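All protein chains of the complex are present and in place, except for one that has been dropped.
Every chain is named by a letter (A and B) in the order it is written, and numbering of its residues begins at 1.
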Amino acid sequence: MSHITPSFTTFLLLTIVKIVVVLVITLTAVAYTVLLERKVLGRMQNRWGPSRVGPFGLLQPLADGIKLFLKEDMMPLAVERPLFVLAPIIALSCALISISVVPFGAKTMVGGVDLFQIADLNIGLLVILGITSIGVYGIALSGWSSNNKYSLFGSLRASAQLVSYELALGLSLVGVVLRAQSLSLRDIVNSQSAHGMRSWNVFGGCQIIGFFIYLMAAYAETNRAPFDLPEAESELVAGYHTEYSSMKFAMFFMAEYANMITVACVATLLFFGGAGSPFGHLFDGFASTGFLHAVLPIFWFVAKILFFLLLYIWVRATLPRFRYDQLMSFGWKFLMPVAMLNILATALALAYHG
Amino acid sequence: MVPIAYYLVLAAILFSIGVGAFLIKRNIITIFMSIELMLNAVNLTFVAFAHMWHQISGQIFVFFVMVVAAAEAAVGLAIIIALFRARQTLNVDQVNLMKN
């Protein structure tokens, strides 16, 4: 609750500026995540990765972007046209919308508007879960409207996988919500800010099981290795985006990486103390001046996200792909029960202590 | 400042469209969807009344309606799949084995 209530125009103006800035940063981050993945994956497989365009291949995303923009936008004859166009839009917009409730830094009020969060909702976590569940339609419709059996198989696999793992994902977060007693992401971050690393949910909060369930479910949610069988090249051509080309393909591609970033954001916020420093208030004297005080939390936030992205790439380089029945039985028979036990244990512990 | 009555009228519109769709549509999946539309319309009236009386009970009702709708959708769609396996059609007019 702010003490200064902003006028409607300031609020609107600042919000639009925030949205534009966050959108630009997210899309740039998406582009460079692709580069990061290609570079790191290359090094892990004992090769260089992209290195031709610009110093260290740093301009590669730009070149890729230009290539994708300028490619011919093919529209296969037999597709269900409106849905075929709508599907990538749904996928990308759902991936981007969920960023809007993420608090990027410490609460910094300017003119009564929080600078580092687009909207602090009291149901922020549920909004993220809801938007991700809407994202399923992008994938389901793309496969169906492509009128191609490989696409349909890919999208059926993907939607079944997303729906099944959403349960484990949601349940793994309940322990955190129980501890924070709030669904607002800001409150959840604040509940872990007392003693730095010791009060993070993953360590001090004893939510490490919840964290691992979340991590695995999140890999499945974003269709990443080792759960990337919706787009398994060796079986399904390219899964649900087989028929897509040019910008429409790029939208799916961007949606996948934006989802990765969102998932990393949520993991950071819920289990790793969000923008809080791992040393707690130890170095608060050092960063008491205005600018550093505002920027340091963002540094921690970005560092944590980078860690999760590297983890993604590492896992992709290390683990082979699951078989589909293994994937389903892992989700339903292992992750779900463990997540429920985690909720039970957390609830009992909280009831005992509180 | 919207009068609650307008919310209720909106719910009435949605409900009657649901009734119309239920009667007119011939595809069994669409018929099922119009039932969901009617449930949603009723939920809107529940929420509006909860707001009006400043009581939570209306919202609790909606919660239970959602739970029941989820269960109903699971069973209903399973029935539809079984029906399609047996009859190769989704048209309700062609599912008339018990007639005549």
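Quick note on the criterion: a residue touches a chain if its C-beta (ideal position, glycine included) is under 8 Å from a C-beta of that chain, and two chains touch if they have at least 3 such contacts.
In this section, contacts and distances are computed from a predicted model.
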Chain not present in the shown complex, as UniProt names it (candidates "Aspartate carbamoyltransferase", "NADH-quinone oxidoreductase subunit J", "Galactose/methyl galactoside import ATP-binding protein MglA" or "histidine kinase"): "NADH-quinone oxidoreductase subunit J"
Please pick, from A:156, A:247 or A:311, the residue that touches the omitted chain in the full complex. A:156
I need the residue numbers on chain A that touch the omitted chain, in ascending order. 83, 121-123, 126-127, 129-131, 133-134, 136-137, 140-141, 143-144, 152, 155-156, 159-160, 163, 166, 170, 183
Which parts of chain B face the unshown chain closely enough to count as touching? 1-10, 12-27, 29-30, 32-34, 36-37, 40, 43-44, 47-48, 50-52, 54, 56-57, 59-60, 62-64, 66-75, 77-82, 84-86, 90-94
